[in-house]
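Every protein chain but one is kept in place in this view of the complex.
For reference, chains read A, B, C, D and E in written order, and residue numbers begin at 1 within each chain.
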Amino acid sequence: MKTLDVVTFGETMVLFTSEAMTPLEYSSHFSKQIGGAESNVAIGLQRLGHSVGWFSKLGNDPFGRYIHKFVRGEGVDTSRCIYTDEAPTGIFFKEKRSPSNIKVYYYRRNSAASLLSPDDLDEEYIANAKFLHITGITPALSTSCRETVFKAIEIAKRHRVKIVFDPNIRLKLWTIEKARQVLMEIAAEADIILPGLDEGELLSGRNTPEDIARFFGEEKLVIIKLGERGAYYQFGSEEGYVKGFAVPQIVDPVGAGDGFAAGVISGLLQNVPISEAVRRGNAVGAIVVGTNGDVEGLPTREELDEFLQGAAYQRDVKR
Amino acid sequence: MKTLDVVTFGETMVLFTSEAMTPLEYSSHFSKQIGGAESNVAIGLQRLGHSVGWFSKLGNDPFGRYIHKFVRGEGVDTSRCIYTDEAPTGIFFKEKRSPSNIKVYYYRRNSAASLLSPDDLDEEYIANAKFLHITGITPALSTSCRETVFKAIEIAKRHRVKIVFDPNIRLKLWTIEKARQVLMEIAAEADIILPGLDEGELLSGRNTPEDIARFFGEEKLVIIKLGERGAYYQFGSEEGYVKGFAVPQIVDPVGAGDGFAAGVISGLLQNVPISEAVRRGNAVGAIVVGTNGDVEGLPTREELDEFLQGAAYQRDVKR
Amino acid sequence: MKTLDVVTFGETMVLFTSEAMTPLEYSSHFSKQIGGAESNVAIGLQRLGHSVGWFSKLGNDPFGRYIHKFVRGEGVDTSRCIYTDEAPTGIFFKEKRSPSNIKVYYYRRNSAASLLSPDDLDEEYIANAKFLHITGITPALSTSCRETVFKAIEIAKRHRVKIVFDPNIRLKLWTIEKARQVLMEIAAEADIILPGLDEGELLSGRNTPEDIARFFGEEKLVIIKLGERGAYYQFGSEEGYVKGFAVPQIVDPVGAGDGFAAGVISGLLQNVPISEAVRRGNAVGAIVVGTNGDVEGLPTREELDEFLQGAAYQRDVKR
Amino acid sequence: MKTLDVVTFGETMVLFTSEAMTPLEYSSHFSKQIGGAESNVAIGLQRLGHSVGWFSKLGNDPFGRYIHKFVRGEGVDTSRCIYTDEAPTGIFFKEKRSPSNIKVYYYRRNSAASLLSPDDLDEEYIANAKFLHITGITPALSTSCRETVFKAIEIAKRHRVKIVFDPNIRLKLWTIEKARQVLMEIAAEADIILPGLDEGELLSGRNTPEDIARFFGEEKLVIIKLGERGAYYQFGSEEGYVKGFAVPQIVDPVGAGDGFAAGVISGLLQNVPISEAVRRGNAVGAIVVGTNGDVEGLPTREELDEFLQGAAYQRDVKR
Amino acid sequence: MKTLDVVTFGETMVLFTSEAMTPLEYSSHFSKQIGGAESNVAIGLQRLGHSVGWFSKLGNDPFGRYIHKFVRGEGVDTSRCIYTDEAPTGIFFKEKRSPSNIKVYYYRRNSAASLLSPDDLDEEYIANAKFLHITGITPALSTSCRETVFKAIEIAKRHRVKIVFDPNIRLKLWTIEKARQVLMEIAAEADIILPGLDEGELLSGRNTPEDIARFFGEEKLVIIKLGERGAYYQFGSEEGYVKGFAVPQIVDPVGAGDGFAAGVISGLLQNVPISEAVRRGNAVGAIVVGTNGDVEGLPTREELDEFLQGAAYQRDVKR
Partner (left out) sequence: MKTLDVVTFGETMVLFTSEAMTPLEYSSHFSKQIGGAESNVAIGLQRLGHSVGWFSKLGNDPFGRYIHKFVRGEGVDTSRCIYTDEAPTGIFFKEKRSPSNIKVYYYRRNSAASLLSPDDLDEEYIANAKFLHITGITPALSTSCRETVFKAIEIAKRHRVKIVFDPNIRLKLWTIEKARQVLMEIAAEADIILPGLDEGELLSGRNTPEDIARFFGEEKLVIIKLGERGAYYQFGSEEGYVKGFAVPQIVDPVGAGDGFAAGVISGLLQNVPISEAVRRGNAVGAIVVGTNGDVEGLPTREELDEFLQGAAYQRDVKR
């Protein structure tokens, strides 16, 4: 069996975006894309040159096939995707009145992905990976999804696969109380935790990056995303702030966190110093928000290197 | 309370159609319309000059508001529509590879409309109508929807409101056995029944229009739709075939049956002879299939009269 | 006869906007919307929970029907709309090179609405309203429109219906001299006057909000719109400035004045203090400019309350 | 002064077509083209290698400039086009429910072109042409347009410029009685007359091509268009039927008559036998209906020759 | 190394199609797809459940990446694709005036794919396949492409991989004389040859399917495509006609031949009788022309079985 650098799983949905920036009620035309935190991270890592596997349970319908083909087209291993006739592929609609006024409407209740269950896991597949990437969205989808997450963690633990955990709190899916309880259980098992500052506050009840990081435990690598300001990391006695990159124009903020995760994991896979891995996360996040779409802007290795050398935004339109 | 000619209720969904005639999997752009048999009939009757009320349970979301505004804009009374926060408005996608190769994909399970329940009925509203229009879709949506249909029938019976029943069998929603049982129960209460020939066969197990009609009972007006050939009617000893209209170009077959129902009911409301009401049904159906969309082509009274006088397709492009 | 909170009337046109931000000459695709100051106000008030009637004379053509259905769909009473075969529905084109460089091209000369005449008024309809809303556009359309405005005012006066007047000076329709003469005649009859600062200057020849307000007369409530700075009001000895709301991103400035009027009238209908009504006007205006389109962004009561409680722009994209 | 083969003039309007085949009322997107019988003929002739001048009075607005640039871009001499600030450029909307169910809605009353007046004519420009092409649309637009037509005819007569007249009856613009009177006056002055069969019937009251042709007078070349069947011509004792070309698929019937005129005039300019000129007319008409748009499908000389040699529809998709 | 059922290679280009059916000159909007005979066959086979490898030389540009991701997304093995900085990815434009009047415009001269050379071949990759699929397009692209084809044939021969050859004559790329010489050289090495009737005539100078087949040699399986009539096959003394399937509506004729090849090869891979393999070819071809696009309509195994059981076009729109 082929060894993969990273394995991740979770629900990717078809996303319908209004072509005009008007309320959905008045929008007449929509375009189709995909959206999913875990597949974003998988594609991001693949583009940086790593081998990645992603899987989900997909509806046996055109939307399930579309998601499958899109992710596979990007070079991600999708051999563990499962199709079901029991439920349709989840979809959602995005309403964007302005870049800072966005709402989403889900049709994901009882979706195919919510039927993911522990039996769908291929132990060997996970066991052969270097990292297992888990988000806090999956356990919010259904009881069987939650059980699947915990079984995957158990497999990873047994085979010494490192666990990266991105809380990704979605209060449309569960209450903060329920979320806190489950996510802290997962965090307890994780090796690396990547909360946003507000997520860290919600989970820990503390306010500063330092305090939040300490709350998760010193034996873990905790990296707290601070938006344009960059990120703070703490691992045992090692700690520090890594400044973010100035973004000349934020085109689309969605997907920045997933890009950050891809950058950080890429650094860890290559054993660069933590601060350097975080800097890479900052860079990927900064590049992603400069392009429309969740995955379209994820940089290749060359684009990332060019960006880190400061070349990207000095290049002239000399044609 | 205002008296209405016809009251009807049932699920209207937002319909997303691919702009290109390709499989949904490869379609990148979709446009938004509405689709619903009962609201089609309501709009058709309104356009012919009758007063109509339609209601449903709508999600408290942009799609629910869109449906509400669209139907109200057409002049239909929507004052009994109910909004719920419990479930989203149902939606569906249409895949059209060619005009004769169409598939639909529903996101209507547990939709807002499926929560309709007997308590949502306003007895006085139905009691004041001349006709109650019922389709076989509603009882297939949920138990509470089924109960709502039977309670509405009971109200109509109590107040001598005539019941028009269009079976509209949807085998994606229930099995033929279950459908047959429930629909025959409804048919037993109906005054007017409007099956298509294949529906009549499925329900009665008989083959000819005459036999099928007799199966439903002689005291009822049974009108069997025969597609381009027209329709057959039977009411007691009165019976006959009414030839259909030649359609120069079938642009979109969807909505023909609903247009037929609107035409027939319009005739009955004006007490024209049955054969004339059927002819009106044939005419509206023929006009509808010559225009894209379910409701866009429903004719006004003037357009119908013009068509019946044979003028419509002789009109030259003399500009 | 049903009692309405507000009655208004005037020309609503079909608006064609270029889909690309290029000069019209080079634009190849256009989308269809509606545009009309009075129907904007009507829809704004309806959405805030008030009952409103709007009417116009519409061409008996697809564009007239589109306008009628759109406004009726929003829940506004359109029972007094009149169709005519004498003239087509007015239309206009919008050229938008950039958000700050907009031009319009009218096809409204001799339009259906310009044929509105005093005989089209239903005295009882106006008599039963609490407010009559008049803009300075209608009297500029034609002699018969001007007469209709004055007859409506007369009816309102006779039945003690309060008159709200928004000058809406359109120098494409008449000269400033003619405009000043007629609009001052109307202002003389109005109870509430809502000019922009530049309009106030044009009409009064004075420069400060205070002087302009005084010019219209102390017995009237004069509210002068100051754009992002907010508004100034004066009513007898009562007067003051009400600060505007900061708008994070102005998406589309058109319709702000109509939203302001809707907010103010809503406050007056609920007898809140004048300063509070003005604040409501500021709020609706600020919300409207954050959404594309004239009416699409008009807030519901809930959205307005949320905005006034400062919640709107703090809500996170927690999905 | 440059000598032109043909001079023509008349109103060309901007045409807005719904992108979807739905009633205009429900169409949300429109695309911009141009439409005008005389400019169609001018472009058709230019493409066949002749030198042509076309002019009109255009509004000094983006739509006027668009028309001007489009026709000039095709290589037609537009040096006599006049801009006016008095009126806007005429526009119209096309509703296409199916290829055989088309309606148009005009905004051309009091348009810029309707202000064309005898003073706008450049005598020398017409005098130097070989043919003056006149349609029956122009005299229907306004009194001054009618006078312009008669003055142009007078100039042509004085300078022995041959007059080609295409009746193009538009009953939306005037009554049949008025049309008949004016068009027969023009016909009396024309050298070549190109009515459709139905137009011939309306003008002459006769039924057969032979009788209709005789009605116009034996000293004239009368060519009667018979649609797919071809055309009949009569000139003194010379007469005959010329069979039309089979069209594999009629994509858009509009513009066929103008293409026919271009083909015929092209033949006459090259002094081919009448029957051959008519055959050329049939060919251009047949080619035009195989392409969308009024002018887009007008063939070049090479395309026409290829078609006449029967090659066009045998060409394989050998790529 | 993984064993594949079929290996094929050749140029796939990005295809830009005009969104309106007008001449390219007047088309303003284009949509992006891919086009390539070999990748069509590869995707067709993959969808029928076989394992397939396809490769080409791609430009190191967005269009090269798009092609790569599309084909990989379909599940085809693309591991042997090569990127080059030497030349851009080939593209072409399709002009469609009507379904029967199509022209293409190439930008493929000196494209990346034309740089394919014998050194790009991976002997083991081909050696492990059961079939090598070759078209007559590749040798027409460049000298190095021609050499690559012959080297691939040599490898296949050495490893007893069966060679399927589809002549795909493209007279835009070379003269008939040159084509005939090279294609006959390839045919001489092929085990299975799949010409269209006209191609067979061009290559052999003979007229009947029987004679043409005999011309290629009795030891080969020759299958001659006869369009809607079906196909004729000959293999030694075995021969026969296999009737085509009636197609209710030809939506897009392009890709039929590639679908035919996929169907035939699929049958051969499963060792069905030749006539059955040909019938499968006919079926896939018939399905493909009922859907827009080259690959969009290629059926899955289930869709093919359903079609062969006659179910596909009897399925009702029972929703």
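Here is the rule we use: a contact is a pair of C-beta atoms (placed from the backbone, for glycine too) under 8 Å apart; a residue touches a chain by one contact, two chains touch by 3 or more.
This one's a predicted model, so the numbers in the text were calculated from it and none came from an experiment.
Check C:3, C:98, C:237 or C:309 against the missing chain and you find that the one touching it is C:98. Annotation for chain D: contacts to the undisplayed chain at residues 68-70, 72-75. Contact between chain C and the absent chain runs through residues 20-23, 25-26, 97-102, 104, 106, 169-172, 198, 253-254.
Although one chain is not drawn, its touching partners on chain A can still be listed: residues 31, 248-249, 251, 290-293, 296-297, 313, 316-319.
Here is the rule we use: only the chains that are shown with their structure count from here on.
Centre-to-centre separation between chain B and chain D, using Cα means, comes to 46 Å. Shown for chain C are the residues that touch two or more other chains, namely 28, 31, 69.
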